[in-house]
Structure formats: structure tokens, C-alpha cells
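Here the complex is missing one protein chain, while the rest keep their positions.
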Amino acid sequence: MSSEADQNNNRNNNCMIISNEFNKNTIDTATTFSPPNSRQHLAVVSNSSSSSRPPSPPPARTVGPPGSSTALRTKEPEPPVFEKGIAGEISANFGQMVQIIFIKPLRIKVAVEPSNIIKVATFLRDNLGFDHAESVAGTDYPKEDQIEVIYHLGSYSREDLAGQVLSIATRTNRDDARLPTLINIYKSVEYHERETFEMLGVYFEGHPRNERFLLPEDWADIPPLRKEFRIKGR
Amino acid sequence: MATVPEEFRFGNFLASIIWIILIVIVVLTLVILPLTFVILFYVPLPPVNGEVLTPYLFLTSVVDPTRTLPIVKYLIHQTPFKVVVFPGFVFAAIIAAATIFVERKFLAKMQLRVGPLYAGVWGVSEGILQLAADGLKVISKEILIPSGADKPIFWAAPIAFVATAAAVVALIPVAPGWVVSNTNVGLIAVFAILGFFPLIALLFSWASNSKYPFIGGLRALHQMIAFEIPFILSALSVVILAGSLNLTQIATSQHPFWFILFLPISAFVFFISSLAELERVPFDLPEAESEIVAGWLTETSGMIYGLIQLGSYLKVYALSALFVILFLGGWSGPLIFPPQLGPADAIPLEKVLTLQGLYNPVTVNAIFWFLVKTIGIIMLMLLPRGISPRIRIDILLHTGWYKLIVLAFVNMFVALALIYAGVLGPGGSLSLH
Amino acid sequence: MEDLEDRINESQKMGMQIIKESDDDRLMTLSVGPQHPGSGHFRFVVKLDGDYIVHCDPDPGYVHRGEEKMTEYRNFIQNIPHLERPVIHDSTNITYSYSLAVEELTGIEVPRRGQFIRAIASELNRQVYTLYWLAIYGIFLGHSTMFMWPTGDRELFIDLLEALTGARVTHAFNIPGGVRNDVPNGFKDRCLRQISYYEKRLKEYEDIFYNNPLVRQRTEGVGILTKEDAIRLGVTGSVLRASGVPYDIRKAEPYDVYNEIDFKVQYMKTADSFARAYVPFLDMRESCHILRQLLDKMPEAGEVRAKLQANPRGPPGEAYRRVESGRGSLGYYIISDGTPKPYRVKISVGSFRNMLALPHLLVGAKMGDMPVIYWALNYWPVEADR
Partner (left out) sequence: MTSSSPSSSSSSPSSPSPSPSSPPSFPSKSKTPATTAAGFIKAIESGSKHLLIKRFTLRYPEQKLKFVGDGYQFDPKRAVGIAGLRGRHILYHDKCTGCQLCAITCEGIAEAIGMVKVDEQWKHNKKGIMPQIDYGKCVFCGLCVDACPFYALFMTNDYELSSFTKEHLIYTPAQLAIKPRYSGDVEIKIDDHGATHHG
């Protein structure tokens, strides 16, 4: 049964995320590589019919009888081709700097070192067409003494990337949480990064306003989304 | 259990009513009756029906109904009555109150809701007492004065607002001879008094010591000045045709043909300008609540707000009455009232009931037609509130300075051409006098 | 389009010039909100030079409730009632993507009829939200009739949702694994009757509001957000579509049954406030179209809800799922560590993303245009604060 295999696959991937360590390539991403030319060729072929008319629906991604399950749940045992192509292009450009964490239909997650994130993000914007950030989420991992900040990038300008969300994750130390800001590459992260600063205490170097945003003006406690902050009475 | 009210007891209720009656009787016997006698003895009473009105006659008139009517007739032709009651303040205030009620119901109907509902008779006239309830509420509310406000101006401005509105009302004739102040420069006087309103708005907004009222006051000033000129120009063409500034003469001079037939553009400009003058939708910029909270009324509270509302609805009446006088022939209309309400040889009581001697069919007819036209214009002024949004300040100024002034001039030239062609004016072919 | 660019350049030039020339004494600082009738639970400080806004600083957070922290203390089912609080007028949509994400994490399959009922509730709720938004847009323009009519018509949709879900506003209807209950008897007929009535009403809205010359005068050419800026700022929903980007999550990433539905993404190219006000209206009309199809294609009988264990849990992992809500893309990023409670939930809401366009559009605009621009951004303060 395919879904069971999925689960296993999924679990393997996800376990990897939680116990993720940089610089250690635990997943064999080499199988997902493919030459950039062939990927683009694929993309053009699959979307050439729809690219001329803006309001037309993007190509159907569902496999199998319609409605039998959600679009995302009908997964092939191996990662889908289009997403594999994008991931392959990233890997081909950056090699060991970028670590592909998972490739699912419409979702790719890559992890990079903080020092490389600006380079990678610029490449994603300029060469791959991911032109805006949907959200910036910070997660606290006290056991590993790290904070992960993940940018969900999407694309409005490229038709074939409309449903794709590329997550680019980076980690920083918990005690002195500092990350370079992406505001010069993605203007849309401005408020999200500001929120991450006040919720998790991650200082974004280069961000013009690392200051209070949503919390009360007289907030005098640790950043509330850190795990050691407890809601009273719970 | 402080929230649970004290138990109601019918005995206490009865006792309180009896106490009130007792107090009223005591006050009546100890204060009011002596005071009446003193006044009747020491104030010289005027002659009525050829004989000098003595306190004795005055008191017997209460018993003899035939003597009541002459006294009433005498009283209602006196200036104080005119100022206070009939063409003056109370009459206008009643129309203003009715306007508020009609506006709420009318808008509610247009917006598919019911409007004021509970104060009134269920099923018959829902919400007719809503205004009284609102008035009571407004009177009983505390008046808050912002810190740092200029107190004398803050207090004086709402009173000046109502007084100015009442002064406009005083110049409006409602029937031949029924006007508080029949001046020869009536129209100019109206515009002169209307010119006070932006000043009051600005003073009040300054005195409030707050930002939103200040912006609102400035907007009111801009708006009223921008619309003052087309306002006056559109009325000027009426003056050209009528050859007079006296409002009564303007009304009577359009006897066969109303001026709106010759001056439709002027009438349109006058109507739009008066909407702007009244700060009504779509020109309610000084009170635009989504932009500047409530404009120059932001800091008003309690009866200050009530007075300003009263004044602005008095203005609604005054300006629609002015429109009727200038363009719709004033009180002219077919005579539909009978010459007498009852037979001439009736018994005294019936004479009183049919108001013989007091009833004048011409005047009643004039008042009737005047009211009909005025109410029609008021309804027309209420209509935009249901269908149009507020316009922006620059569009408003552009409309006032560029479009309306030009339009007013256009019709003025038409009026002049008509006069020089000998069609209208004194001795014109279409004038009967 | 040249005309459009000229206008932008003009307005931006004007804004820049004013900033340069003005010294601080000339500027008046106005605090729009939180007690201002035109702001909601939100404040933005504007600086005025005469009637022009030269500076704008949004200050949200007045209704921040820490929803993301609260989720870490509750299991996946218990999170539903409080997660819909940020935007109770669109409460089906805000729990929709949450349910999708939890289903992806826990591996629950939704029955086909359940998917249809979900989509129907979602479309009905989109109408409810957009009508409410339109009502407020009407009163922001001083158009009191446009406040009352949508509010009244919204009531009819609320009645429909009440019959379907049992609550008027906070439905708590979507649940991981499907929906809480099946549709009541006669729901389809009632729904269809109401849609045809409602389409007549939409025509009236157009007559009195959208085609009203004064409304046009106030909204057209005001607050132009070019396509490039819209993409750069990452705005979403109707704001994005009004700028000429035909992007709709229902098309881009069809969830549940939306890939079987035939509909057009409504978008406009004028990129002004009028377009931003008109695109939701077109969406409502298209939503009627979608509702008809959904009601038509819905299976007659079947399960509506997968059987759940008491505390659904999945393997450790993460999921990011989005739906198209009334305010645009609404995404949930959920990390699960294998326990019944989520490890981290991030809600990516349209309002928060559209807020970035507010200072961008307000600087250089007139104070009188402030409500027109502000509310056309489809900004819901409570949702942005979460």
C-alpha cells in the first residue's frame, strides 16, 4: 500500500528534521539531482499550454481518480519530478552549502548555514523566480540549544511555481541568536522578521527595526515563543 | 446582589403620585395665582374689540367662549408670539423634530430595516416618541469639557449656533404677513447670518483643543466659503427677476410662473450649495467619522451636541423654506380651504369650535402650500443620504469653485437676457403686475 | 498603463517633495486608532502636512492573544475553537487549512462527501466575510445604505451556516478528518434559492455603490499598488488580484475538491482602490457560481467524517498548508513532535502580509483617502495580531 510506504518515508524525513544537524549530509540527495536544462524543459512542456492565458487553471497535479483523496496525499513513493528538478538546480549551484531536507509534492525544504542564506536567497529570487516570502516562522529547540528560522517562499510571477512553497531554514544559537536579515532580498519579510525578533529574540542583523511589534509596550519578560516561557497556570 | 433592583410596591407608587399632586396644588395656590393677579393688576392691558381689556374681562373670557377668540386673535398677532411660537422658533423646532423622525424612518425603509421602534405605539406609529426619549437622554447626560479647552467659547458656540439658526428662521415668511422680521434686505440678511456658521464651527473646533475637531473646523471653513459664492450667485438671478430683496415680495412676484421654470440651473446650484452649507451627505466632510472621528463635533457631549443638532435641523428647515420662496413661488397654490368652517349663525359654542373670526382661509391655504413644498424639499435633501457616499475635500472644492460658480453665472445671463428681451421683470410680457 | 505610471510617479514625487521641504513644526501627528472609528483594533500613526500624509507607522498588537503559544498547550482537536477567534467572521476558512495541515501530519483521509461539505461551508463563509467587509467599506466612504444592505444579506448567509453548523459565527465546523455533522434536510434547496436571490442583490449593490459616480470618483486612481510592488511586498488575496496577478490558492494549489470545480480567478489590472474594492465583489459573484457546482456535484450520501482516535497524533514531521480565505492565502505551518500536541504552529495570515502595503500606499495620499485605501487592503486587525 502506497500510503504506508509514504508514512515510512515521511517519518524518516521528519525524524531527520527534528534531529537535524548541519554539515552532516544524512540524506542521499544525489538521487534527486538532475541537470538544470532538463528540468526547465520539463517545466516548459508541462506548462506551455497555460502560460499564455493568465486566468486559466494551472496544470492538474492530482494523479488518480478525482476527489479520491487530497492533492497532496497522492504521493508517489519517489519525490515528484518537477520539485526534484528545482531541488536539483539548487544543489547543483551550491553543492554542500545547501542541504535538501525533504521534497514533497509542492513543498521543498532546504537548510543552509546563516552565513550562506543571503547568497542562497538571492539565487532563489533571481534565478528561480521565488519572489516573495509568505511567512517567517521561528521554532525553538531547547534540547539542541538552537532556534530554527524558516522562510516560506512562494512565487507570483512564475505560473508553474504558483503552488510551490520552498522553505529555506537556517539555525542559530539560542543564547546569542543572531541571523542576517533577508529584508534586502525579500521586502515582504519585514514585519515577519520583526515579529520573530520579539517572539523568539532572534536579532536580525541589518534589519532597520528590531523592536516591539505585537506584544504590549510594557512587555518585560523573555520572548514568549521560547519553550521556557510558560503560560501561567499550565 | 446589587444588580437586582429594589422590589416594586404599588403603595409606594401611589404615594409618590399623591405627593406630586399635593406639591403642584401648593405651588399653584401659593405662587402662581398671586403672581397672575399681580401681573394682571399692574400690567396695562391693550384694547380688544374696541373695549379696554381689564383683568375682569380677561378672567371672564375663560368662562365666556365667544370672548376667547378675540383675545387669542390679538395675542397671536403680537411680535412675541411670532418670535417665539408661530413663524418663529417653536414652529421651526417642531418641523426640525419631525424632520429627524422622518429622516430616520425614511432611511430605514430605504435600507431595509425598521428604524426607531420601541418608543411609540406598537404597530401604529413605531418610534414616534424616540426623539423625545433621545432628547431626555441628551439633557440628562454629563457635559464633558476637554482639558485645556477655551471654556467661554466652548460654552458659547453651541448656543450661538442655535441662535444663529433661529435668526435665519426669523427672516423666513410662511404666509402673507406672517414673518417675524419683514426687512427690505431680507435675502442679504439671510446670507449675512449664514456667514456666521463657519466662524462658529471654527471657533468651536479651536476651543475644543483637540486635533480632529480642528481639522474638521478647517474643513467646514473651506467648504462653506467655497459654496458661499455659488450660493449667493444663484440667488442673485432670482433677485434680478424679482427686482427686490424682500423675501415676501420675491415670493409674491412669481405669481403666475415660478422662477424655477426660468432658472432651473440656478435652482440646482442653490440646492447643491445648500446641501454643502448644511453639511449633509454627500458634503458631510466636516463630520466625516471614518476619517476625522466626528469632525468639529468630536468633543461635544450631552446637551451641547443636542443644541448643535437642533441648530443644524433648524438650518435644514430654513434653507429648504428659502428654496421654496426663491424658486417655488413661496406659498402660492390653488385655494382648497373653505371660506368658513361653519355656518355664520351658529350657537356661541359652535362659533368657538369653528374658530369664527380667527379662521382666515387665505392664510391657512398659504401655510398649507408652503409646508407642502418645504417638506418636499426637505425630503429631497434627505434622499442623498441613502444613495451617495461622502466626497473628498479636493473634489468638493473643485466642484464649488469651478463648476457651480460657472453654472450660476450661466443662468444669471439667461435671466438678464429674459429681462432685456422684455419677457420678464417689471412690465414684462409674462408678468401680471 | 502609461497613465497609471504617470500618476504613481506624480504621487510619489509629491510625497517625497513634501517630506523634503517640511520641517517638523509643520507636521501634525495624528493617531488613527485604536479609538478612531476608522481603524478597528489597530493603530497607525500618521503625520500630516496639510492634507497630505507624509509618514505612516502601523502599530498592531492591541488584540494579540498569543494564539501560536496557546496551541502548544492543547491537542489537535482542542485547538480548533480558539484558532477561529482571530477572525470569527471567516471561521470556517481559518480552521480549514489547520485541518488540512493536521490531516497531512496524521495521515487522516477525508471522505468525499465531507470534502464537499467543507468546501460549501467555506464558500458560504467567504460570502459572510466579504459582505461584512463590504459593509464596512461602505460606511468608510460615508455610504450608510451600503452598510445596511450587506449587513442584512449577510444575516441570511449566517442563517444558512447556522442550519449547517449549529452556530452563527464561531462554527468550529472543520475538524481533522472531515466536518462535524452532515447537512440538514432541505439544505440544498434552501441554499440554491438563496443564491439566486443573492445574485439579484449583487446587481443592486453594483447600481448603488460600484457604479455610483461619487464612489468611482473617490476610489479610482487612489492608492495605486503596481504589479511589481504587489509582488515585492508579498501581498495576497484581493489586493494582489487587483494589481493584476491572477493568483488564487484554489487554483494554484487546489485543495480537497477544488480541482473539480470550474471557476475563473477574478482579477483586475487597474491596481487602484476601486479594483481592490471590486475584486472581492467579483469573488462573491464567482463564489455563487462555485456554490452551485458544489451543491450539484455533492454525493447524495456517504460518510462526512473519518473516524478519529481520541487524541489524533502523527509521526514527527511538519506541514505547511494554505487555503484561500476572504483575505487571501491563509497558511498553517505545523511542526509535530509525535505527541498529540503540536510542537509549533505558525499562522501565516493575509492581513499580516497586506499590512506591509499600508505605509507604502498611505505616504503621499490625502487624509481623506485614508479610509478608502486602508480598508480596501482587506485588513482584519484581529487576524493580523493573532
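Order as written gives the chain letters A, B and C; numbering starts at 1 within each chain.
Everything below uses one rule, namely that a residue touches a chain if its C-beta (ideal position, glycine included) is under 8 Å from a C-beta of that chain, and two chains touch if they have at least 3 such contacts.
As the structure is a prediction and not an experimental result, all values here were calculated from the model.
*Asks:* Just name the one of C:G50, C:G66, C:G152 or C:P299 that touches the chain not displayed here.
*Replies:* Touches the omitted chain: C:G152.
*Asks:* Pick from C:L27, C:V45 or C:C288: which residue touches the chain that isn't shown?
*Replies:* C:C288
*Asks:* Which listed residue, C:S99, C:S122, C:S243 or C:Q266, touches the chain dropped from view?
*Replies:* C:Q266
*Asks:* For the chain left out of this view, which of C:V128, C:A172 or C:A252 touches it?
*Replies:* Among C:V128, C:A172 or C:A252, only C:A172 touches the chain that is not shown.
*Asks:* Taking the full complex into account, find the residue in C:I80, C:L100 or C:A376 that is in contact with the omitted chain.
*Replies:* Reading the full complex, the residue touching the unseen chain is C:I80.
*Asks:* What residues on subunit B make contact with the chain left out of this view?
*Replies:* Given the touch definition above, subunit B has residues 1, 3-4, 108-114, 117, 383, 386-388 touching the missing chain.
*Asks:* List the residues of subunit C that touch the chain left out of this view.
*Replies:* Where subunit C meets the chain not shown: residues 3-4, 73-75, 77-82, 145, 152, 155-156, 159, 162-167, 170, 172, 180-185, 192-194, 196-197, 199-200, 202-204, 206-208, 210-213, 216, 220-221, 246, 262, 264-270, 274-275, 278-279, 282, 285-286, 288-289, 292-293, 296-297, 303-305, 307-308, 310.
The criterion applied here is as follows: only the chains that are shown with their structure count from here on.
*Asks:* As a test of whether you follow the contact definition, which chain pair has the most C-beta contact pairs?
*Replies:* A-C
*Asks:* Taking each chain's centre as the mean of its C-alpha atoms, give the chain farthest from subunit B.
*Replies:* Centre of mass proxy via C-alpha means gives A as farthest from subunit B.
*Asks:* Could you put a whole-Å number on the gap between the CA centroids of subunit B and subunit C?
*Replies:* From the centre of subunit B to the centre of subunit C is 47 Å.
*Asks:* What is the distance, in whole Å, between the centres of subunit A and subunit C, each centre taken as the mean of its C-alpha atoms?
*Replies:* 24
*Asks:* Return the distance between the CA-based centres of subunit A and subunit B, expressed in whole Å.
*Replies:* Each chain reduced to its C-alpha mean, subunit A and subunit B end up 69 Å apart.
*Asks:* In subunit C, what residues contact two or more other chains?
*Replies:* none
*Asks:* Which part of subunit A faces subunit C closely enough to touch in the complex?
*Replies:* 3, 6-7, 10-11, 13-15, 17-18, 54-55, 57-58, 60-62, 66-73, 106-107, 109, 131-135, 137, 139-140, 150, 152, 156-157, 162-163, 165, 167, 186-192, 195, 199, 212-216, 224-225, 229, 231, 234
*Asks:* Please name which positions on subunit B make contact with subunit C in the complex.
*Replies:* Where subunit B meets subunit C, its residues are 107, 110-113, 211-212, 215, 281-282, 284-285, 288-293, 385-395.
*Asks:* In the complex of these two chains, what residues of subunit C are touching subunit A?
*Replies:* By the definition above, subunit C touches subunit A via 60-61, 64, 66, 68-70, 73, 100, 103-104, 107, 109-110, 112, 115, 230-234, 236, 240, 245-247, 251-257, 259-260, 264-265, 267, 315-318, 320-322, 329, 331, 333, 335, 337, 343-344, 346, 348, 352-353, 355-356, 385-386.
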